[in-house]
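Here the complex is missing one protein chain, while the rest keep their positions.
The chains carry the letters A, B and C, assigned in the order they are written, with residues numbered from 1 in each.
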Amino acid sequence: MHKRGRFPVAILGATGTVGQRFIQLLQDHPWFKVVALTASDRSVGKKYSEACHWILPDSMPDYVKNLPLVSTLPIDVDTPLVFSALPASAALEAEPLYAKKGIVVCSNASAYRQEPDIPLLLPEINPEHTQVVPAQKNNRGWSGFIVANSNCTITGLTVALKPLQDQFGVKRAMIVSMQAISGAGYPGVASLDIFGNVIPYIPDEERRMEWEPRKMLGSVQGESLELADFKISAHANRVPVIEGHMLCVNVEFEQKASLEEVAQALRHYQAPEISRNLPSAPPSVILLKDEANRPQPRLDICAGNGMTTVVGRLRPDSILDYKMVILSHNTIRGAAGGSIYNAELLVSQGLL
Amino acid sequence: MHKRGRFPVAILGATGTVGQRFIQLLQDHPWFKVVALTASDRSVGKKYSEACHWILPDSMPDYVKNLPLVSTLPIDVDTPLVFSALPASAALEAEPLYAKKGIVVCSNASAYRQEPDIPLLLPEINPEHTQVVPAQKNNRGWSGFIVANSNCTITGLTVALKPLQDQFGVKRAMIVSMQAISGAGYPGVASLDIFGNVIPYIPDEERRMEWEPRKMLGSVQGESLELADFKISAHANRVPVIEGHMLCVNVEFEQKASLEEVAQALRHYQAPEISRNLPSAPPSVILLKDEANRPQPRLDICAGNGMTTVVGRLRPDSILDYKMVILSHNTIRGAAGGSIYNAELLVSQGLL
Amino acid sequence: MHKRGRFPVAILGATGTVGQRFIQLLQDHPWFKVVALTASDRSVGKKYSEACHWILPDSMPDYVKNLPLVSTLPIDVDTPLVFSALPASAALEAEPLYAKKGIVVCSNASAYRQEPDIPLLLPEINPEHTQVVPAQKNNRGWSGFIVANSNCTITGLTVALKPLQDQFGVKRAMIVSMQAISGAGYPGVASLDIFGNVIPYIPDEERRMEWEPRKMLGSVQGESLELADFKISAHANRVPVIEGHMLCVNVEFEQKASLEEVAQALRHYQAPEISRNLPSAPPSVILLKDEANRPQPRLDICAGNGMTTVVGRLRPDSILDYKMVILSHNTIRGAAGGSIYNAELLVSQGLL
Partner (left out) sequence: MHKRGRFPVAILGATGTVGQRFIQLLQDHPWFKVVALTASDRSVGKKYSEACHWILPDSMPDYVKNLPLVSTLPIDVDTPLVFSALPASAALEAEPLYAKKGIVVCSNASAYRQEPDIPLLLPEINPEHTQVVPAQKNNRGWSGFIVANSNCTITGLTVALKPLQDQFGVKRAMIVSMQAISGAGYPGVASLDIFGNVIPYIPDEERRMEWEPRKMLGSVQGESLELADFKISAHANRVPVIEGHMLCVNVEFEQKASLEEVAQALRHYQAPEISRNLPSAPPSVILLKDEANRPQPRLDICAGNGMTTVVGRLRPDSILDYKMVILSHNTIRGAAGGSIYNAELLVSQGLL
């Protein structure tokens, strides 16, 4: 379909930090063309450039400057696909109404992540999870549907665990996150709170970190998604970094594996064929660094245009089996870039 | 002895960051009086104020400004006690020569931490470890002796584990550190490396973090110190924080304990009587915070004048038994303040 | 009066950053005792410790933890003196009502700074400006009165200009500020805006910087305060610093002065006798640093307990006459500490 021209798409919640990333990443997208932007009531009717406090380093793309903001609800867009950068509460109300109207929603919000018939999709990991989409539509009486992104913190972990689970079985994982301020949106974290500081708590984050990977690495069982059977224990910290969520991970396998086998599993992992050549697919799903002091957010965050998961410091662990450090770009792979990659998958699967 | 006037003491390596903390903390010390400062060859003969690039927020105390710097080696001080803020390689050579000459060395260096007859001393935790001092003197033919501080990163962990080991037995602990830049000395970490970044590696740090707590929580066995029998697995990270090393910890006990029992153990821990009322003793050894988002380096680092270990986020762990966050002041409790507290203990034990 | 016990005082707007500083600085104040705290409607009735997100490094003092918050308006305190940490709009409404009721208001708000019968008071600079207080009361039919602090950015400049104006006459001054994030209150500046960044604009700040010093260095003319006759041109910048506003200043005098004369004028300036020995009076009004690279916020901000103005880099200027750098603690000297110093002056002048 995209051969005959780019798909028209809309961005819901276009003025926030994730909305801005969508706009930036879709600027020259080969398949999708942004034709509508929604915002909250007080911005409706304004031009995007008037209503948006743009905070990304590269300038606001020209193509959106004069687009008028329309309401999220009542629905005022008629594109077949929308990207949702809505806050959780707004998403909770709006996304089902879009799906009911026949629109496909690629959502970055947490509102429906726990539903067993709504895929938490990572195209390089679990593209087959879209098999529950027909049941979702059927169950809910929707002509459209929703697929969701996972929490940005856990994306890198899930990607790195996938080849390990496939080859050795994952039994338990302990993770400590050091998360960037951009993960909290804008205005988000007050500078007085985080300057030269670490905040060892992010509301409701650890619960998600302990649950979502199990859904993404789980399996399709008839009409719903079943959780993978392993345990995660998480600490969530906010650190003074702008972009890039880093995780210290200890993992235990079902089967014994040598260090070299683990390294090979990470190094050679490839996305399933259907996801491998999509426009947003990273050149390498996982980049395993050998240097002792990597990955680092400032140096490695843009690997694969922000879509590659960077792993380093792989070494044996005296308590569980192996230790490693995982870095993922929280506003690209973990948010807007991930949703776009999801939409590309839906196109290639014929669901769009 | 200190009744008749303050002990004269010297500081070895007085111009560095730890040396500066010694000078600051000893400014009005009731028992010790700094009468000599040593430095490396190129500074010998200069006045302290000329040779030192002072980097602490409060000004250089007047009392040291005009003190002349003397050589570390050959020994040019004749105080009964010296505080060593020497780098590891200089300490390796110099400290035994001081001890041989009859001088007591309270060292902040890592050079002799692994020797079984040299105590790694935390007065609030293991004052009885000085029982190996006579053997140390005897074995080595020294008329003085050395006691060492532990690594600054691990001090807080050891303090917090002590009551837990006493009551429940510690079996395994997993720790992830987020360490301040001041732990690397001066000039230490380049701003271009750490600004808006996390470095997931500190050379040789994890090995120390996994070993030193076992020595400090170990026992005196005749003439030497035996390691406690538990396992630690560590990740060490450098974060953009000036002072305060924070640890995310998961711990497993030998015996089951309720959350309330663990909290009580931490909250009610008291230093052994001999250490409890020393000048540097913190009002509370451990401060257990109830707020969900504490401790934080910027807000909690000065608890107990930088001598209290602050613990928070105590909660059950789905893999080991409990999780918590521990904060300790790396240049006060973990370095200069700790050495001074050690010297006070030696005085009260009659070893000085 | 304070001989017979400490004055009861209230703090208006006690939960914000300036309110917190008032609470901290008044903890052991010899003359004033905090007996009441006000807050906005949604906090009224709560205990202070429940309603306040405390963000200062030292813990919330015990003495306020259980104080109940009362309303700012309608007036629910009956102390003879209140310290106002209200936002400008709330101050605009509330402060006159307090004054009308016979209460003396030492205000940190900008609401009434421009009134010619309301002193902008710096006790070490212009204590005689309280001579307009009787006219203020008379004009406005108030039995109490208001004295105000100046903008925190301009306090250090005004202090440093005072001896120069006295001795050489100030003709023109150009200033560029580099202001700390704490000057914007809490939550104030979003971390995403200021991290690794400089914002070259602070709304309405430059206008105040160009006007307020002229009022403070002006003279009492009958019933009102007349502006000093010199020109200021200002640039205001926000920089990633927690506390301490620093200014680069170029100044031109009416009379020629040698570098040494200027240095002497700064170095030897003393507060007028009535202000010199008040509890909050800094040991030195001005500290002139000789080191080439000082003052620096992190190293010099606590000079004189945050009440001393630190000047450095004094040198000739090829365009105007001299250049220098000025540092002042924005939340102590420039805010809460300044208001308390003002109140002390009012006591010693018999106005309280």
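We take it that a residue touches a chain if its C-beta (ideal position, glycine included) is under 8 Å from a C-beta of that chain, and two chains touch if they have at least 3 such contacts.
All values reported here derive from a predicted model rather than from experimental measurement.
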item	value
Residue among B:Gly13, B:Gly156 or B:Pro240 touching the omitted chain	B:Pro240
Contacting the left-out chain in the complete assembly, out of C:Gln27, C:Ser49, C:Asn66 or C:Ser233	C:Ser233
Among C:Trp31, C:Tyr112 or C:Phe195, the residue in touch with the chain that has been omitted	C:Phe195
Touch criterion as defined above, residue of A:Ala14, A:Met246 or A:Leu299 at the omitted chain	A:Leu299
Contact partner of the left-out chain, one of B:Ala91, B:Val105 or B:Ile194	B:Ile194
In subunit B, positions touching the absent partner	17, 55, 181-182, 186-196, 240, 242
Interface with the unshown chain - residue positions in subunit A	54-59, 195-196, 298-299, 301-303
Residues from subunit C at the interface with the omitted partner, ascending	172, 174, 176, 178, 195-201, 203, 210, 231-233, 235, 237, 239-242, 246, 248, 250, 292-299, 312-313, 317-320, 323, 325
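One rule holds for everything that comes next: only the chains that are shown with their structure count from here on.
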item	value
Same-site or different-site touching of subunit A by its copy subunit B, using the half cut	same
Inter-centroid spacing, subunit C versus subunit A (mean Cα positions, whole Å)	48
Geometric centre distance via CA averages, subunit C-subunit B, whole Å	40
Distance between the centres, which are taken as Cα means, of subunit B and subunit A, whole angstrom	43
Per-residue overlap in subunit A, given as positions that touch at least 2 other chains	195-196, 240, 242
